[in-house]
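Each chain you see keeps its place in the complex, though not every chain is here.
A and B are the chain letters, set down in written order, and residue numbers restart from 1 in every chain.
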């Protein structure tokens, strides 16, 4: 194994040649990572990454869910249960377990990302296998100790122009302040993610709201609560934030008027919210956040439609984010109408929509984004962030929404070393899509170069105001 | 730019060669346009078309919605708001605005249709751009003044064998009468579209029903109302109509019996209908229309599933048909059952189903059309009338419904000059699909020629009784 220069390109020779030319023109563009989940402390502290298992296996829910689905217990992967079941702490053993199950990832994007990361970062060109697991572990572990593998050095080596983290509304953003104070030139921006103080069904909602109000000195009223959000958004913005992000169970929005909202806020604050109130409160808050975006210019991202913590027994033992979040079918058309009636026609507004239900690309999202000035389509998300998923998303959306109602790529990852691989995958898939349009004469090649650069760089820069 | 003879064909050389041969065999077939929205006055009056902007930009909702989505105001495109906001009236300025945004249409069917129209009709082989906008405007404007660019001349040049318009049930069909009286041989047929007198939630419903009853001298009873429909259908038929068309919010049908229907009619006629009554009335009327079709032989078309006028503020200012109709998810299986129980097994009956939700092609529509003698699948509609949309529709439906439960192509357009481009696009995509079946040995080439001609011409002729 070694990364083939033509990987992911069309198979037919003439289209492949076009894709190769297009890719060559964008492969060197800087990375804009306007939405993701890397840890700001990495950039603030610039400490070495720990062992290979902690880097590549334990925190990657794509990896752990696949292993778990095939009978590997989470404890064997170093993920601690709340009940005190013994957990594997030897990175090397976890890595060996990973290597012995590597065949499971055939045909998955995890395979592509890992192999690209291993070769790009560590010069490893062998296929991971039980026979070489120890040797590769040593190679990686040794490299991680070197200065050029520290977060900031990698940032520069990866040619990252700007990266956004995702941060709780009540986070003090100490790491971001530390980065700014350090004089390091790497651009690491926070993003305002208020779910914990917006979703009454989240564990920690009431504490979160209390903290939010305390941080801002606001009263526990609807107006005080909204002011607190405005204040925190301004604080995030002062540290470079250009966007907010909202991970809701559905895409429901509402616009129920001040009096009803005041009463609703009082109810959800008073105690455990009934499900209808919780849904309505989240829905109302999306519209409120949109109105605030209209004022403060923060770009709004909505990531809806994941049934979180679907596996109840596992959630009890291990908590959240263990691979048991499952997409559900969506209806954006009715759900978004209240928000769109409020701000959809504002040309200065940007709401970026994501979906885990790809059936809505052609049916709902492309028609919506191809009409409303405020709407843009986010890139294929999570399970759809894959070569086939990205290809389908283009095929489903471009004919109705065009390229210019989309916003380029998000890597959306906490797997730092995979960032170049993910962006390169997206660039390859997009260049392949464009190459097919050129090869069957739907697009001229000179235009394809422009679009390729827009998809790889310019659209993200513009949409996210980077 | 110049239209490439191999556009839209498979990229691989052997499949492309097959597609080319197939397309060559159907490219010259006459156009049957059994469903569309051209204005019958064009053929009746045979007046010159106005300026290029009025021809290509203002009335094309595919075009105006894309420009609007990118911040162009509708007034700038010459679309008047009800509030008297000044509106652009200079066609040249609108055309320049269009030209400066032409890049937005990369990858969209609008791009293909316009470029084909410009080259086919006006010999224009340059890509539209700010730099040539004025010159191309002049070229088109000059041509439009010539006799060979009048509607009837174009009809003949386009090799249209028959075209159907879509006409309100209470339209007097004066233009159709005028065409017939004129001695011109062009075949322009009306189609019976009763939405305004069938949908209690349409603006104008009550006036419409009053007019319908007055035109036919019927009483305001359920039986009188049904008789009025029968009479109007007979009138449409006498002027050449072979079909009816029904644009409903959902595909719901009902068959509630005479007594319940009488009471329902009385309720919807008495005043503003409650939503449940409105839905039930539309549902019942689909079944009634189906029964009338069984009697009078008019082919029934159902175009359901568009959320009309989704953008409330824009609807208030500009009215309907401004690009804010958005598809919603569909369930045809339960919705159509009452109608199918009533007429689904009639081999003499034809109900043509359309969808904006392509997920139903493989799940619902192909299984339904591959079973019920009365059902046929319409071609990909609206946002799905595109190269990728058409390809997917074939891939999703043919394996279950075959080719012979489909009805060929509809251009469904009010953009007269795009009609040859649209039919040619469909023929190219179908020939490409067939070429792939031949190239991987699922179909013999001699059969592919037959199917290509059936899809391009024979199926529409038979299904629509042309």
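Convention: a residue touches a chain if its C-beta (ideal position, glycine included) is under 8 Å from a C-beta of that chain, and two chains touch if they have at least 3 such contacts.
From a predicted model like this one, the values you see are computed outputs, not experimental measurements.
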Note to self: Considering just this structure file, the complete complex holds how many copies of the sequence, given 2 are shown?
What the structure shows: 3
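In this text, only the chains that are shown with their structure count from here on.
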Next item on the list: Just give me the whole-number Å value for how far the CA centre of chain A lies from that of chain B.
Entry: 40
Item checked: chain B - residues contacting chain A, complex -> 1, 3-4, 6-12, 65-66, 68-71, 103-109, 111-112, 127, 307, 310-314, 323-324, 326-329, 356-359, 383-384, 386-389, 392
Checklist line | For the chain A and chain B complex, residues of the former touching the latter | finding: 10, 12, 14-15, 329, 331, 333-334, 337, 340-341, 344-345, 347, 359, 362-364, 366-373, 375, 395-396, 398-405, 436-437, 439-444, 447, 450-451
